[in-house]
Structures are given as structure tokens and as C-alpha cells.
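For this view, one protein chain was removed and the others were kept in their places.
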Amino acid sequence: MMELIIEQASSFASDIDFIILVIVILGGFWLFVAEFVFFYFLYKYRRSNNPKAAYITGEKHSEKKWIHWPHYMVIACDIFIIFFAIKAWYNVKQDLPPADDTVRIVGQQWAWTFVHSGPDKQLGTFDDITTVDELHLKKGLVYHFKLESKDVLHSFSVPVFRLKQDAVPGRVITGWFKPTKSGTFDVQCAEMCGIGHGAMAAKVHIHTDSDYTYWENKQTKGHAQKKLNQQTANLANNKSGDL
Amino acid sequence: MTSSASTHSEQSFWQKYIFSTDHKVIALQYFFTGVMMAVVGAFLVYVFRMQLAFPGKEVLGFGVVSSGEYNALVTNHGTIMIFWVAMPMLIATFGNYLIPLMVGCDDMVFPRLNRLSFQIFFLSALVMLASFFVPGGAFGGAWTAYPPLSTDPNYSLTPAGSTFWVLAVALEFVAFLIGGINFITTAMNSRAPGMKMFDIPIIVWMIVIASILFMASVGPLIAGAVMLLFDQLLGVGFYDPSKGGDPILWQHLFWFFGHPEVYVVLLPALGIVAEILTVFSRKKLFGYKTVLYTTIATGVLSFFVWAHHQFVAGIDPRMANVFTVTTILISIPIAELCFVYIATLYKGSIEFTTPMLFALAFMAEFLIGGVTGIFLGSSGSDIYFHDTSFVVAHFHYTFFPISIIAVFAGVYYWYPKMFGRKMSETLGKIHFWGTIISFNLIMIPLFYLGAAGQHRRVYNYEHFSELSKPYLQDLRVFATVSMIVMLVFQVPFFYNFIMSLFRGEKAGKNPWKANTLEWTTVSPPPHGNFAEFPKVYRPPYEYSVPGRKLDYWPQNEKA
Amino acid sequence: MSFAQPMATRRSSTGISTGKLAVWWVIVSEIVIFGGLLVSYILYRLYHDQWSSEAAHTSLIAGSINTFILLTSSLFVVLSHRAIEDKDPQKAFKYLWYTIFGGLGFLVVKSIEWTGEITHGFVMTKSLFWAFYYTAAGLHALHVIAGIIIMAIISFDIKKNKNLQRVEYIGNYWHFVDIVWIFLFPLLYIAK
Partner (left out) sequence: MSVNTTSQHYVKIWGLLLFLLVVSICGPLLGIKVVTLITAFGIAIVKAWLVAANFMHLNIEKKYIVYLLLSMIILMVLLFFGAAPDVMKPGGNNWERVSTTVK
């Protein structure tokens, strides 16, 4: 259902959309039943139709069962929802599949800095590619991200991934995603981070293999010269990250 | 308040209306302060909704909204509506007015403490309003005030604003601690002779339980606020990781209070609705004890769920599973309460007066708020919905019924007791339909926008290509327009409220033929409430008892 | 302006006198306030082992003396309550003032202690341990001061043989303040 509103671009988007669908169905059912009974009573027992009210204490068991049976059914639905909620949560947040590549994401007022591991797939080496407000990914790879914040709370949110994680200063939070759809999508900051919060937008570019290699080569061209200042830049980055 | 100032000498006016220790006057002082703050909150929402609908355009009565101003508007709209509207309206106004009358005594047990609590509350309101005019402007770090943004002026850019914000909130807590002690002690100790546990009207139970919840949950946040203040003023660094602190601690302290707070305001609203449903369906409350025990269960459970506000806020993912379970479990007592209230209508004789309409609207709307809460309480879907407009729509579907609809219901219902005259039904119905329909038209678009990935507290969505699509912008404009319509439809209410003071039809002692004790004295009740203090012979909801020719049976009526 | 106590205050459906009931609720709210602060402190303390070296600079002597003073003052206030039960307001008055002197002594010791520490550079901003040290002890000291003032006011009523029941109320409050200190003492002074 959600994919009709916003497209799915990560492997676990469908899991999350599924639990949402489950809740829509179960919750919607109860909402409909409750509202229907409610309005039916309003219509049926309006004063003009039913001038004399009955005297029902609701203390007798025969009366209580009208509350209790729906109530047990609610509990059943709850267990169902809890199961799928935790399943989705476990997949997204707790259980990380082995990474093909790792990207370092640093939030600060009011921009996202992305450190791509570069050709050697190793963070902290000279060929890292640091970009601001644009994250470049290769479709179909499993990425781990290391999320940090330099100043206040931020929240790395990619709606099409169905992914959201706050960046907390003084912590490195690891997560994963696997882009499944090439294209360019929004990255938002979902945690109030000061006056620039509303403009803290970034882009995630998901490339096919060839495009990605093209982009990577463009970035790493002439690394020999860049090597030195790249290293210093990375050092500075790590420092501020560990600050 | 001046409207009721029919006094001879200035001196007696001050004593009678400003420095009074009479619980009824203090209740009205809370009420009018709450109305004043509600108007402020409404103005704030008007401004920032206009900014969302027409980004960068000049807003009538405010001017162009900068992003910093926008944050301040959003932040203080939330803070004011919860701490300076919902709390004083539901707990303080109805608690002060009704508890002594309903338990059949002459005043609160500590009238001067009661007056003090209002004065502190009023001071806190002034501090809150003052924060708009300090250099740097009002605090803009969202009503949750997460550090480091709220502690470090270099980040928030509102050095004075954030301090004022913390001070105002802390003062407000103190006021309600004092008030709460008063409510609880009064209801516990000064009940009319013969009024046993299960003869206490549900609303009194609800307000007392709410006060207990507040008292038990707010302590850590008060300590946390002191720490926040030291961080702001001395740069101590309780919440600063570079100094060994931890920002997450504040989130825990805040939500350990913040979630019970939801029930602190919900329970009195449920109480008001219970009173009104029974009176206008001439029906005994379905399962008084069930309601009571369920409420207590809700209160206890509400302490076990707080971290569902922090699922993606950097807490350990394993904890999220625990809190998902507890959170979903709280739907059980809440569902039970809804079922009980619906069952109360069964075979009733329902009269659609204005208070009844509002009470029923509370039920209909709150059900939506409750169901949409499941999306956010279950960790899996919260990853997506957290901090989107979906959250905004969800908690407005809970808080609007609670702090606006239920309050209107209570005002229309107890107005005759408060001022001795009834409010106009026609104007009331216009007000009702105008408010309810436009409210839904505001919030339903927000559900869709949230599902489309729109985040909260963003002053201008043109920065996000996915969110600046025209049809999404149209929805925002639609919501804003309906919001303005809703504000316009409040005019009949104010007109009705003021005019009825003079022209409303005389109410008499018991216009609604209700059972509870407040209706056994003259309206408005004099200082001291009762000519002779009532004795209680039966539970509060004995309507249409078989074999009586009257369909109601006041609690104080002998056999 | 003159104030007539409402009838409500004199009712007692629970069997506990209204004033005492209220004091219990005050203590309830105080438990969570101090509780929240101490929970935060313990969380941080267990995370930062190195704080024990900071705690080593606190004066165990001063802490012990203050504990002794508070325990003793608690005895005096309860003896004062005893005297009320024995219908002996003058004796109660005397004991109340012993308690007040105890409280003042506590404050004197604390101020000496703090001056020493501050002059040695152990100020609030030195490290979070000291931040908690001053916040917790300061909050507690405020309660001591409040208690002293209230007790002084009450004591003169007692002399006039009025509101005798209030001795028990302030007593319970004072014992609570004592208990808070009983926990602050090991947390801030002993655990090194």
C-alpha cells in the first residue's frame, strides 16, 4: 500500500511497508467496527426513538462479556502486530548482513558529509571520497553506514529507504541498507537541529555499476597529487568525528 | 474575568476575584488564563501554517516568517498547548471547580496553597510569553528541548529564549505539584459522609489519578531541568558528550515524564465525557469498577512505555523491542475504556445537546487517534513514521479531542453551574459542526503527507524535491485553509460565552437532571458551596432506575 | 486578610489528618525529584570509573559530622513530637529549637567544607562529579533551609499552644531530609 504513496528503493522497505499494511488492516478493522457500533447506537437509541433508557449496571458477567470478548480479540491482534513489528525492527536495526562497502555519514549544522570508501573499499585511506550533501551508492550492494554528529542531534532519514536513524554527538551508530533502485532521492534531517533544520537537504544518487565506476573515476582522478591533502583532510575528519 | 466583576468597591473586587481563595474563583482564573494562552497558541499555529502553505509570503499580522522564527513558533505552539492550555483547562479548571463540589465540601483543603499554585502558574505563563521578546527570540528547539541544541546557545542561537523556556516549564511543574497535592488530599480526606470509594464520580477519580501520575513522573524531569539550566548558564555539561555527559539521558528523563503526561491530560477528559455520556443518555455508566480499575491499569502501564518516543533516537535497538511490547499492550486498557463508553450508550435514551455532541465527538475522534498510535508504537513502522507529519496528525487526533473538544464539552455542560445561565444551543451547534468538520479536514491531509515522507518542523518544503510536488503543496494549502475556517468558527463560541452571561436562560439548580452533588446547590454556588452539607446515599450514576418515576436519583436523596 | 479555615480541612475520610496526608504526598513528590537526580548520578558514576579519584577529594570528616548532626536533629524533632503527645508544648518548643540549631550547624559545616573545596579549585565546572556533588548537596541544603524556616515559624505557634499537630508534620519532612542525606553521604563521600 505504501509503495503507491512513495516508492521503495531499499531491500527492507517492503518489510516495513508490510508491517504498516498489517496495522492498516487490523487497526482499520477495529476502527470500523467501533465507529460503526458507536454510530449505530447513536442512531438506534436517539431519544425520539427510545424515550426510556434501560438500567444496565455492567457489573454482571453476562453483560461484561460484551466488553471482554472483543477485548480478547484485541489482545490477539496485538500479539500479531508485535510479532511483525519486532521482525521488521530486527531486520533493519539489529541484524546487519555482511557489508560490501561502508560509508561514513557525519551530520553537522546544517549539512551532511559523506565519506565514501573509494576504490579500495576501506575507510580512512587516502582514496576516500568525501562529498557534501550528496551520497553516491551502487545499486544492489549492502552498505553499512557509520553515523556521527559533530554538534547537535540530527536524524539521517531516507524516506524511499524507509530508513531513519538519529545521529548523536559522541556516538557512532552503525546501520545498513541495500539500495535496490537506481535514481536520485531525498535525504532529510528528521530531528530538530536549529534554524537550518528545514533546509538540511541532501541527495542520494543510486547508480548502476557502470555509472558508479564512472563517477568514482571522476572523483579519484589525479589521486597522486591529491593524496597528501586527502590524507590530512581525512585525519581532520576522524579527529572531529572522535571529538 | 472582568465580565463577572459586579462588585461595589475596588478592594472587595481584588479580594473576591484576584486574590480569592475560593476554589471556584481560582478555577475560573485558571480557565481564563488557559483561554488566553489558547488564543496565543492558535495565533502561533495560524502563522506557521500560513508559512507552510505559502512559503516566504508575508503572513497577515506577522510578516515574513524566517526559519528561526518558524522553529520558535512550532516549539512554543506545542509547549503552550500542552502545558498552558491542556493542563490548566483539564486538571486545574475542572479539578478546582468540581472536586470540592462533587465530594460535597466547601473548598479545597488548602485554599491558600491553591491560590499560591495559581499565582505560580500565572507567573510561569508570563515568563513563557516574555520569552518571545528577549534578545535572540523565543526558544526554537522543539517542545522536547533535546540537548545539545537546547543547552548550547552557539547551536540554538537563542541564549535567553532557551533559559526562559526551561524556567517557565519548571515553574509550571511546581504549580501543578502544589495543585495536585491539594486535589489528591481533598478527594481523599474531605468526602461527604457516606461517600464511599465507589460513590465518587468518575471524573474526580480521573483527576486524582492524573494528579498522582503527574506527581510520580515529573520529579526526574524537574531534576533534569535543573541540570539543563546549569548546562545553559554555567556550561557544566551534564548532557555534553565532550564533557562526559550524555544527551540521551535528557531524552529518558523527558519521556519518563512525557508519556505519563499524555495520560495526565487524557484521564480528566475521559472523566468529563463519562459524566456527560451518562447524563444525556440517562444511563448508568457501564461497569463503574471496570472503568476505575482499567484507568488505574492504564496509569501504571503508562510508566513502562516511555522509550517508544526514542526508538530511532539512538537508544540501544534491543530496548526498542521491550518498549514495543509494553506500548502495544497499553492499547488493551484504552480499548477497554472505549468499549465501556460505547456500551454505556447501549439502550440509552440519547439527547443530542451541545455538550453531548462534543462528548460523542471526543469518542469518535479519539478512536482514530488511538488506532493511528499503533503505527508509531510498533517499532518496525515507527522507523518510517517517526518525526513525520503522520505523528503530528496522530497526536492532534488525541490531544485535540482531549484538550479542546472535551474542554468544550465540559464548558457547555458546567456553564450553567458556573454562571447560573445556559449557553445558546443554536450557536453551540454551529460552533460544534464548524469545529469538528474543519478539524478533520486539517488533519487527514497530514496523515497522507506524513505517509509521503514529509517531516515535521520544516519551515519550507521547497528544499526537498520529493516534498515540493504540487499536489502535496495543494494538500498543505487545504489543511491551512481548513485551519483558518476552524479558527473562524470559534467566534460563535466566544460570542455565545459572553452573551449567555447576561441573556442566557436561567438554569436553576439542576438543568440537566444530573445526580452528582454539584447540582444539588444553587448555581452559581456561593462561597462555601452548600447551605447544608450533603450526605451521600448511593453511587453517582443511578439513571432510569426501574420502579422510579423520576429517571434520575441524586446521590444525596434519602432512599 | 483574615482567613477562615474551611470545613474541608477538618474532615478526615481516610483517618489520617489532612495535613499529615499532604506531607506524605509532598514526600512522594520529593522522592522522585531526588530519585531522578540520584539515578542520573549513579548512571554516570558507574560509567565513569575515574570519578572515584575525584570523590577522593571530598571531606569524609565534614560529611560524617553532618550525618551525625542530622541524625541527632532528627532525634530532637521526634522528641519534640513526643512532648506534644505528652501535652508539654514548652518542652516541644525547646526540642524544636535544638533541631533548628542542628540544621544551622549542618549549614555551617557545609559552608566551611564548600569554601575549602572551591578555593582548592574543585568548582562545579571542574568535572561532572563536582557538578553532581554541588547540585545534589545544594538541592538538599535548600530543603534544610526551608525546613529550618518552617520549623521556626511553627515553634512560635507551639509556644502559644496553637497548631500543635504541625510538629509531627514538619517532623516527618525533616526526617525525610535526613533520609536523603543518609543516601547522599555514601554516594558522594564514602564510595571512592
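Think of it as A, B and C in the order they're written, each chain with its own count starting at 1.
Note that in this section contacts are C-beta pairs under 8 Å (C-beta built on N, C-alpha and C of every residue); 3 or more make two chains touch, one makes a residue touch a chain.
Bear in mind that the values here come from a model prediction, so they are computed numbers and not experimental data.
**Student:** May I ask you to name the displayed chains that the omitted chain touches in the full complex?
**Tutor:** Displayed chains contacted by the hidden chain, ordered by label: A, B, C.
**Student:** Taking the full complex into account, find the residue in B:W306, B:F489 or B:Y552 that is in contact with the omitted chain.
**Tutor:** With B:W306, B:F489 or B:Y552 as choices, the missing chain is touched by B:W306.
**Student:** Over the whole complex, note the residues of subunit B touching the chain we left out.
**Tutor:** Listed in rising order, the touching residues are 216-217, 220, 241-244, 246, 248-249, 252-253, 256, 303-304, 306-307, 314-319.
**Student:** Given the full complex, what residues of subunit C touch the hidden partner chain?
**Tutor:** Residues 14-17, 20, 24, 27-28, 31-32, 35-36, 38-40, 42-44, 46-48, 50, 60, 64, 67-68, 71-72, 74-75, 77-79, 81-82, 85, 127-128, 171-172, 175-176, 178-179, 182-183, 185-186, 190-192 of subunit C touch the chain absent from view.
**Student:** Considering the whole complex, not just the chains shown, which residues of subunit A touch the missing one?
**Tutor:** Answer for subunit A: residues 93-94, 96, 148, 169-175, 241-243 touch the chain left out.
Basically, only the chains that are shown with their structure count from here on.
**Student:** Thinking of each chain as a vertex joined to the chains it touches, would you call that graph a line, ring, star, complete, or other?
**Tutor:** The chain contacts form an open line.
**Student:** CA centre of subunit A versus CA centre of subunit C: separation in Å?
**Tutor:** 49
**Student:** Just the number, please: Cα centre separation of subunit A and subunit B in whole Å.
**Tutor:** Subunit A and subunit B have C-alpha centres separated by 31 Å.
**Student:** Which integer distance in Å separates the CA centroid of subunit B from that of subunit C?
**Tutor:** 35
**Student:** Provide the residue numbers of subunit B that touch subunit A in the complex, in ascending order.
**Tutor:** Subunit B residues touching subunit A: 66-68, 70-71, 140-142, 146, 148-149, 152, 155-157, 241-242, 246-248, 281-290, 311-314, 317-318, 320-321, 324-325, 328-329, 331-332, 335-336, 338-340, 342-352, 360, 363-364, 367-368, 371-372, 374-375, 378-381, 383-384, 386-388, 448, 451-453, 455-460, 463-467, 543-546, 551.
**Student:** Can you list the residues on subunit B that touch subunit C in the complex?
**Tutor:** For subunit B paired with subunit C, touching residues are 15, 19, 21, 100, 105-112, 177, 180-181, 184-186, 188-191, 195, 215-224, 226-227, 230, 234-238, 243-246, 249, 253, 256, 528, 533.
**Student:** Considering only the defined contacts, which subunit C positions touch subunit B in the complex?
**Tutor:** The touching residues are 1, 3, 6-9, 11-14, 16, 18, 21-22, 25-26, 28-37, 39-40, 43-44, 48, 124-125, 127-128, 131, 135, 139.
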